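A single protein chain has been omitted from the complex, and every remaining protein chain is retained in its original position.
Which chain is which? They are A and B, in the order written, and residues in each are numbered from 1.
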Amino acid sequence: MNRKIGVYICHCGGNISDYVDVEKVKQAVVNDDGVFLAKTTMFACGDANQKEMVEDIRNNGLDGVIVASCSPKLHLLTFRAVSERAGLNKYNYVHANIREQVSWAHSDNKAGATDKAIQIVKSAIAKVRLAEPLMPFRFPAVKAVAIAGGGISGMRAALGLSDMGCPVYLIEKSPFFGGRTSQWDVLYTSGQTGGQMVSELYGELLKRENVKLLTGAEIISGSGNIGDFKLKVRVTPRYVPENCNGDKLNESIAACPVELPDEFNFNLTKRKAIYRNHPGQFPQTAVIDMTSCTRCGECEKICPEIDLSQEEEIIDINAGSVLVATGFDPYTPADGEFGYGLSDRVITLPEFKRLIELNDSGLVHKGRRVRKIAYIYCVGSRQPEGDNKYCSRYCCTSVIHSAIQAKKKFGDITGYHFTRGIRTYGKQELLYAESLKGGEIYLQSYEDDPPVVEVNENSLKVRINDILTGIREVSVEPDLVVLVTGMVPRADNSVGALFKLPKGRDSFFNEIHMKLRPVETVIDGIIICGACQGPKNITESVNSALSAAVKSFSLVNRGELEMEPIVATIDEETCEWCGACYEACPFDAIRKTVKGTREIAEINNSVCKGCGICLPVCPVDAIELTAYSNREIESMIDALAGSYPIMTTK
Amino acid sequence: MPGPATKSARILVFSTEKISDPAIDMAGLLKLHYPPTVYTIAVPCSAGIKPRWILHAYEKGFDGVFIAADGTDCSYGDSCTDRTGRLVYQTHELMKQKNIEPARLRMAAICSICSESFVKQIKSFNEYLLRNSIN
Partner (left out) sequence: MSDEIRAASYDALVIGGGIAGGEAALDLANNGYKVLLVEKDLSIGGKMILLSKVFPTLDCAACITTPKVSEISRHPGITVFTGAEVTSIEKKGEREFETAVTKRPRYVVEEDCTACQLCEEVCPVVVHDEYQYRLVGRKAAFIPFSIASPRVAAIDIENCTLCGACEKACPPKCIDFTQETEKYIIKTGTVIVATGFKLFDPLKIPRYGYGVYKNVLTSMEMERQLAPTRPFNTILRPGDGKMPDRIAYVLCTGSRDDTIGNPVCSQICCMYSLKQAQLLMGALPMADVTIYYINIRSFGKGFEEFYEQAKGMGISFVKGKVGKITETETGNLILRYEDINENRVMEEEHDMVVLAVGVLPNTDPLSFFRNGELKADQFSFVDQAEVLSSPARTSVKGVFVAGTASGPMDIPDSILSAGAASSEAISYLKQ
């Protein structure tokens, strides 16, 4: 067939044309077989060029289009949409990446970059010559969203989705909703406590009929696709019914012989194997921690309603999209890092926050009155040596706020802040100003010269070469050292592992593009938000949660989605049914069928994910993948091999 | 700056659309340079590469073929690494039959942020191919 192909080569405003001679690329392909027109353009993605493409396609009846520009991850969909608007099937569009994989990768070698761009455009031409129009598969989308994680982000996203009219499953692994926020006392800037904030959200969620709340619930398997995820959730029983409450419950708890450190208070206090929620946690009922319960039966004797025979339940959930809001862990310092572990008077910021809340009249830690506190910033963040290169962004404001709270509550406290430069960005700057006015003392270390914590038998000493007072060693002997620890990805990566969520350089879950698709992941239908994506404060988490909610909603709202028609196809003449493809397929999309007198393989298109894993296992080469056929791949290889001189200069 | 012309090996990379191709993109973003005679064809999954495509590349004059495999991150299942390994083995056997040095086919798992590793691997493969001056 004679093709009429249009080729557009993008300058990308210099991003490409500074290194690739785009005019030369155009000249090299304009006379290629099937090429009807070739143009260069300043911004292929710009409105003016898009309009021009539509007109070119319509006026000339183009039946194949190529844009050579940035990575297809950015703009493949943009140009497919352009083709569609012009009445050209979007699978007759082929994208050529000459920015990330050419102009930027070879900015050291302009001649080499230009040659490579030519070969890449030629291979795209080879592919588009063979491209067939395809119709996307349409399939129903379940109008429900499953949310993994019942902290502030998950709860707020649930409320948002519910109010937009979308059924929600809110799945929390621990026995209580509220996440990290329930552990914080007075919040900046609202002045309410974390518990009050969680309480309000939980109260609202209880009023929503389309919200299913699950605690003690762990997603143990996930299958399916965008529009139709199937989750199995294991729900651990609480063992303590609601009618076991009040004094009876208190006595039952008192009777429990098993005592454990309470993780809610970062082990500053203890709890029993049967225990109640803390004030900021919901639901406000008790639970038995079966991993430590000895089944001695002491609690049952007091509260016969307690039912240790309750069994875990497996619930099946069907959702069109999964929203992941699994949060963060506070960084745990290494043994000896700024004295951590060497003295029990060296604690972390989250521990300190709990300590403020747990004390009333004066600040007492391990039986000692605390008056002088050294705060050491950026512990576990901005590490020159370690893996955590990033700034955790919330900690400066958080510790300054905590220091002010401690001063307000206990009066006689002086804080010495050993900083690496304060980052109270935006309006938070006012809090820093307030702290300075309140007499807190700020010191700053040199980048390569962090403060040193000396742990002696009866005392602590923090030394710093301070920038702010002019290269002078300053030392303080505090009663307590607070390590201002940042956020790290949750150690429990079960949800991430289940869906194979990609991680960024900072090891947090990664979005597709920070600005274009900030809450989507490369796994279609899986949306991320909150601190599992990177450090965020509460406002920022809520903004991302609601953005995620509206994104999930737009996926399932219409009840129907489109799927790429990229599937495996069987050559019925060649296939001799040996079962190798059936064995290889991870999705059970292949089965045996009878055609006339012969047994052959058959693909179930609605299950096939187009991975191609069945292709190489076929002993008679009877399987092809749409858009990746032997002819297409081999003609691309032919074009890439080309006849151009492959000489480079260094 | 013009300097002495040096040859670099022609390498065909099979990358994967969701995992290793983003890493190769990021290598560009970070301006990590590698020879411009390295070309990429992206496929959905590295376990779906046909040996005949690889052999075709040698026939057409490529010095080396590099499979930037999904590794354990593959979104199509755990069998990916094994299967990619198997097809590489199978291709090595076919290469021996055709008197093509098996070392001209390499595979490494390239995760979605393994840009530096990709560039390191490709540079070392390029050096190997040039040193053994296959063509």
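Criterion: a residue touches a chain if its C-beta (ideal position, glycine included) is under 8 Å from a C-beta of that chain, and two chains touch if they have at least 3 such contacts.
Everything quoted here is computed from the prediction, not taken from an experiment.
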| item | value |
| --- | --- |
| Residue among A:83, A:182, A:348 or A:428 that touches the chain left out of view | A:428 |
| Contact partner of the left-out chain, one of A:135, A:254 or A:514 | A:514 |
| Contact footprint on chain A, counting only the chain that is left out | 11-15, 42-43, 45-48, 50, 70, 74-75, 78, 85, 156, 160, 163-165, 187, 189-190, 192, 197, 200-201, 381-382, 389-391, 393, 421-430, 433, 467-471, 504-506, 508, 514-516, 518-519, 533-534, 538-540, 542-551, 553-554, 557-558 |
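The working rule: only the chains that are shown with their structure count from here on.
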| item | value |
| --- | --- |
| Complex contact set, residues of chain A against chain B | 71, 73, 97, 99-109, 112-113, 115-116, 119-120, 123, 500, 502-505, 510, 522-523, 566, 584, 586-587, 609-617, 621, 625, 628, 630, 633-634, 636-638, 640-641, 646-650 |
| List of chain B residues in touch with chain A within their complex | 2-8, 10, 12, 18-19, 21-22, 24-29, 31-37, 39-41, 43-45, 47-53, 56-57, 60-62, 73-77, 79-80, 83, 87, 90, 111-113 |
